[in-house]
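A single protein chain has been removed from this complex, and every other one stays in its place.
Our next item is chain A:
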Amino acid sequence: MLMFPSDSLITSFVYSMSALPPFKPVTSYWFRLSQNGQNELLCFPSPASPPPAAMIHSLFLINASGDIFLEKHWKSVVSRSVCDYFFEAQERASEPENVPPVIPTPHHYLISVLRHRIYFVAVIQSEVPPLFVIEFLHRVVDTFQDYFGVCTEAAIKDNVVVVYELLEEMLDNGFPLATESNILKELIKPPTILRTMVNTITGSTNVGEQLPTGQLSVVPWRRTGVKYTNNEAYFDVVEEIDAIIDKSGSTITAEIQGVIDACVKLTGMPDLTLSFMNPRLLDDVSFHPCVRFKRWEAERILSFIPPDGNFRLLSYHVSSQNLVAIPVYVKHNITFREGSSQGRFDLTLGPKQTMGKAVEAVLVSSQLPRGVLNANLNASQGTYTFDPVTKMLTWDVGKINPQKLPSLKGSMNLQAGASKPDENPTINIQLKIQQMAISGLKVNRLDMYGEKYKPFKGIKYMTKAGKFQVRT
């Protein structure tokens, strides 16, 4: 059979059509980079060269405006120009959250996390589980937050020496060394106002005089010789409802995530056990390393020697068989009319299944369509704001009074001539219900062994909305 060049011409045209849609699925993300960039993918370091050591090579902290305000190298210095690749990706991303967490560059890989509007960019040279790095970076942020109260650019800049000391202790040669906050606090005292004052006056330091013992003990998460005059142990059971409610008000998906956060201030080496009235509710759990797994497996009892201070004892997921009580309902009527530059906005909230408890701290937010210029609304309670730039509508409702339901009504102005938006906005709701765990989880008792004194024990329950969305 003859093969004509023309044949291939036409067919190839036909194919190129299918390859041409303006939006390719985003899975090809990584390769776009090479198109814009300098053919980076073509010049990866050859595997023949001796394997570059270390997992995390360097760390750069980048603020929202794209300035590198801190860098730390655990191995030889990596030029900050490596961050240009990051900036490139940042530019491409429409939103700050859309920057891909893993970015390949010719000789390095950048793995970043975004928290508190700061990018923590780790530079990696060779294969490493990306989650390893991500998890570590988050741990760094948690530590900063723990030390400075907030994790902002200002806080980090003010405490740059402590930050450096911390990073030095947390990583050795790019491998995590001490990430447990109890140990770190023994090595490096957290700066408090009092201590800063004392330090400036006496010239003493915030580096621990005593070397830590925790790392060597059988319970590496707890330091020895803890002493309190008031011995107390508080546990907060906090549950979050993640739900998607559809247009008609029926639940598409709903699940409950919970955590038990503890604040334990007990002298010596207490050994605690915590048992539940209804442990079967817990479907999937993850523990602080202090919890004895075997005991849980066998008896469904949490048995542990607690770290000193605040820590997260347990996170859990309530089994999906249980029906999730949805604490609020939303009546909404958001319409845009074809041809008119006006839209109606009508929203009413009401309590649903709250078991008699008050729904507090309700905050409604919604991303309105781009065509909306302004909103003239009237809130029966609380205050609302509309940001004309981001088109974000937030309504701080406060407490829901079942007798007088809060509502937000009014009109929206649309861009003249703009066509009617396809989609109605999604409504995100935040709320709090005190003294109740919505799953019904109850702590049965807390016992202490190993120490003589009687501690003060307290348990608090709370329910919050997690990712609670109402589609309209």
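Quick notes on this structure:
What we mean here is this: a contact is a pair of C-beta atoms (placed from the backbone, for glycine too) under 8 Å apart; a residue touches a chain by one contact, two chains touch by 3 or more; residues count from 1.
By definition in this document, contacts and distances are computed from a predicted model.
Think of the chain that is not pictured: of "serine C-palmitoyltransferase", "TXD16 protein", "AP-3 complex subunit beta" or "Centromere protein N", UniProt labels it "AP-3 complex subunit beta". Screening A:Thr224, A:Asn310 or A:Thr426 for touch with the missing chain picks out A:Thr426. Even with one chain removed from view, chain A keeps its contact list with that chain: residues 2, 4, 6-7, 9-11, 13-15, 17-18, 20-23, 25-30, 41, 44-47, 50-55, 68-73, 75-77, 80, 94-95, 97-98, 100-102, 104, 109, 111-115, 124-132, 134-138, 157, 160-161, 163-165, 168, 172-173, 175-177, 179, 200-203, 205-209, 211-212, 215-216, 220, 242, 244, 246, 252-253, 255, 257, 283-289, 293, 297, 312, 315, 317, 367, 369-370, 419-423, 426, 428, 467, 469, 471.
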